[in-house]
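Left out: one protein chain. Kept in place: all the others.
In this document, chain identifiers A, B and C correspond to the written order of the chains, with residue numbering beginning at 1 in each.
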Amino acid sequence: MIIVAKNEAAAQVIVQKLDQHDPIHPVFIHQNRVALAGIKNISEADQQVIADQVEEIIENHHSAIKSSRAFHPEDTIIKTKHSVIGGKNFVLMAGPDSIESPEHVLEMGQDVKAAGATILRGGAFKPRTSPYSYQGNGEEGLKAHRAAADALEMDMVTEILDTRDVDLVDQYTDIFQVGTRNMQNFALLKALGQKRKPVLLKRGMSATIDDLLNAAEYIAAGGNDQIMLMERGIRTFDSKYTRNTFDVGAIPVLQKLTHYPIIADTSHAAGHSEFVTPLAQAAVAAGAQGLMTEIHNDPSHAFVDGAQALTPAQYQVLATTVRKIHEVIA
Amino acid sequence: MIIVAKNEAAAQVIVQKLDQHDPIHPVFIHQNRVALAGIKNISEADQQVIADQVEEIIENHHSAIKSSRAFHPEDTIIKTKHSVIGGKNFVLMAGPDSIESPEHVLEMGQDVKAAGATILRGGAFKPRTSPYSYQGNGEEGLKAHRAAADALEMDMVTEILDTRDVDLVDQYTDIFQVGTRNMQNFALLKALGQKRKPVLLKRGMSATIDDLLNAAEYIAAGGNDQIMLMERGIRTFDSKYTRNTFDVGAIPVLQKLTHYPIIADTSHAAGHSEFVTPLAQAAVAAGAQGLMTEIHNDPSHAFVDGAQALTPAQYQVLATTVRKIHEVIA
Amino acid sequence: MIIVAKNEAAAQVIVQKLDQHDPIHPVFIHQNRVALAGIKNISEADQQVIADQVEEIIENHHSAIKSSRAFHPEDTIIKTKHSVIGGKNFVLMAGPDSIESPEHVLEMGQDVKAAGATILRGGAFKPRTSPYSYQGNGEEGLKAHRAAADALEMDMVTEILDTRDVDLVDQYTDIFQVGTRNMQNFALLKALGQKRKPVLLKRGMSATIDDLLNAAEYIAAGGNDQIMLMERGIRTFDSKYTRNTFDVGAIPVLQKLTHYPIIADTSHAAGHSEFVTPLAQAAVAAGAQGLMTEIHNDPSHAFVDGAQALTPAQYQVLATTVRKIHEVIA
Partner (left out) sequence: MIIVAKNEAAAQVIVQKLDQHDPIHPVFIHQNRVALAGIKNISEADQQVIADQVEEIIENHHSAIKSSRAFHPEDTIIKTKHSVIGGKNFVLMAGPDSIESPEHVLEMGQDVKAAGATILRGGAFKPRTSPYSYQGNGEEGLKAHRAAADALEMDMVTEILDTRDVDLVDQYTDIFQVGTRNMQNFALLKALGQKRKPVLLKRGMSATIDDLLNAAEYIAAGGNDQIMLMERGIRTFDSKYTRNTFDVGAIPVLQKLTHYPIIADTSHAAGHSEFVTPLAQAAVAAGAQGLMTEIHNDPSHAFVDGAQALTPAQYQVLATTVRKIHEVIA
């Protein structure tokens, strides 16, 4: 239930009168709006107590209440040291799939920065389908990644796989990334909800739009409102020519439902470099506020997922084209 | 098996020597290329007979051999009276879901022509999930549709549901449309393969890319090479906010595999008018060579699928935006 | 809307008073129940006219009204010359995928009859993904199939692909089969609705339960109530080890919603002979009232789909086991 108060002061009054410190049913406030999480209606006594402050009651809203436009109508804008994400802004995130060496991540960073990217991606902890695939180089990778980002004056985003690593990763990164396989790792989401640092949450392979919003809500419920949602392709009956089915429709749907920035990862959706750019063009044309792209200077020797990596030159073309498309639809 | 001959004359020689008039394994010729459908290799005797004419043998090609780029490398361009479809061209098809009256289809046609559409869509035979839903007005609708198209100097495209109606519909339409539920109605595809008029083939709800190409091949095998393929959304696990999942990746994938024009129907993918335009933008940004869109001046009273219909004003905006996007990626 | 009348005579009175001969909103009667197809509520005037005859009004029913339990609570029992299908009965249908020769279908028929099958399956018109695959031997196959069924005193079931073939196939078969790719070939369903001969309707690859019931309703709406529904596997994200995902849950779900017999085809679901029998066991344990199975004495040389064919000896084992399971759950 969302109560639209007459003004911000009235909202404060309502919160004071209603808050019951119940972990399952917390009360949130945003400007003149008060959200009663998990509550469908309040007692008549409570209604009377707050009646003078209320302008409107919204009962029909998404269960991910903090994440909903009904509670937070305007776009969330996330400001990192080198980037402004959300709203009318457009952001490019790119880099290698995994951190291979300090030199390599630096070189890749130079290339993507030259193309206009402000956020340097790279994985130190890699979620691999098989235990016998390369698992990432851990803290060593985090250090190299941080050093490259600092040297290039870029933001760093990297994936976290384990609640036990939250503090470690926190020492290095600017943005936490939660991968598709952990979208409903609720322990991890809760842990990140305790941080005050942006989280990039990737949609699960078979997560519905509602699942994604509810997963984001686990982070938001803990008090961390700096959330970005990422469409990266879903599992469907056809995966012969692309690794996943890029659900481009999720972009406008999410933008209607939630205020968080919506980013697209077309590298994992495509799975083959030749389709990464057309999908990126589509994502931006549909309204994506940012793109994440994997690049590699020597894709056939990449440690992980070389088939879907663009070369720096290909990425330069992508970046130029998508900026033009973003201008058309702005 | 595809035999690339040294030149067109050599291809003719090869065909004469190899053709065996076998309905299951026909032989096709395109410029200097000879396709042996359903044949993996030929006898050593045959190889020797044609050896002098051969430049290259392609064994690894799509089973939809006439539809493949390996057989027909350059884009197919389809020319109707008022439109040029395929290649670098971009075409707009629009109109009401169903033909409601002569006046209505004419009015809708005026609106979409004003926005730049050259092909007027409309359904006289409607494939409805329930027998108790409006089934279309049949030949009466065809007549009204034809009259409107003629008056406006537009091409007419309409759906055909029954092999018994092929000749009837042929009397009126410029382009046959095969709907998603009939994509593997092989009897219908074979019947249309006997015509020499363009066919717009919509992808089935759970048709793989390979299924779609093989369905097109049923038409091509009969000798009708004027085929357009249409992505219109597929069935996935999530259909709460959009009617189908628009598989935007199918567009570049199909363009790699086949030479036919690829058209997008984002009305049926979206299912809700508010998402039709962002999906259309995405489709064009991904390389679609045309768009089909449903419009209605009074969506809430449309006979069929009003929820997904754009108003004429909304369509005008869509048309303007997608043309700009098409220019960016051209 | 379904009106439960006080008795059968009262139902007749209601029908006389309400029937308006509207093809989109026909009125059906079953014992003391009257179905108003596609109608949500009737005028107050009409309500008053029939008030004395009415025991109960059911507004919340499936749109496939004739197919619903709300209209027809008891199981439909279909009696053919050699089989009783539906209710507590259990029926075995088996035979080769395609009719290869008069001798072959007769031999296969002998084998499946020995195992307890009473319905001989076989395809003369084959819906193949590629036009360059064997398409069946047409009327010649129908004749051989009919002759074998007659010689063995079995019923014949065969697939029909084209509305133009309805009368031809009708001359030979006891049961029409509509395949998965034609489940929403509404022209074909309407044509079969005009016959008075059982129809076996296979679920489409991505047809929902509701789609299947509505497709059946196309047949029922024409007056043909002898319908069997068949679960044969659906398309999902995983088709590496089985050709389709056998949706065993569809069996009890359908039995709750509809009165038609529910049959399972585990050959097409499995796609590999080793999984046909465990799936058949599962289908019967879940309540399937019949099984269709493909057999071949020499699977590796079958004209079509040899990989999923059981040998006669394997089929004998299957038949014995499933009958025991049927007894356990009876």
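Here is the rule we use: a contact is a pair of C-beta atoms (placed from the backbone, for glycine too) under 8 Å apart; a residue touches a chain by one contact, two chains touch by 3 or more.
It should be emphasised that the depicted structure is a prediction, and the values quoted were computed from it without experimental measurement.
Touch with the chain omitted from the figure is made, among A:172, A:218 or A:260, by A:218. From the set A:16, A:41 or A:63, the residue in touch with the chain omitted from the display is A:63, counting the whole complex.
Residue-wise, the contact with the chain that is not shown comes from A:235, picked out of A:235, A:268, A:296 or A:326.
Residue-level contact of chain B with the missing chain is found at 206, 235-237, 239.
Counting the whole complex, the residues of chain C in touch with the unshown chain are 206, 208-210, 234, 236-238, 240-242, 245-249, 251-253, 256-257, 269-270, 274-275, 278-279, 281-287, 321, 324-325, 328-329.
Chain A meets the missing chain through residues 24-26, 37-38, 63-65, 127-135, 161-165, 181-182, 184-187, 190, 204-206, 210-211, 214, 217-218, 221, 235.
Everything below uses one rule, namely that only the chains that are shown with their structure count from here on.
Using the mean of the Cα atoms as each chain's centre, the chain most removed from chain A is C. Centre-to-centre separation between chain B and chain C, using Cα means, comes to 32 Å. Taking each chain's centre as the mean of its C-alpha atoms, chain A lies 48 Å from chain C. Multi-chain contact residues, meaning those touching two or more other chains, occur in chain C at positions 206, 235.
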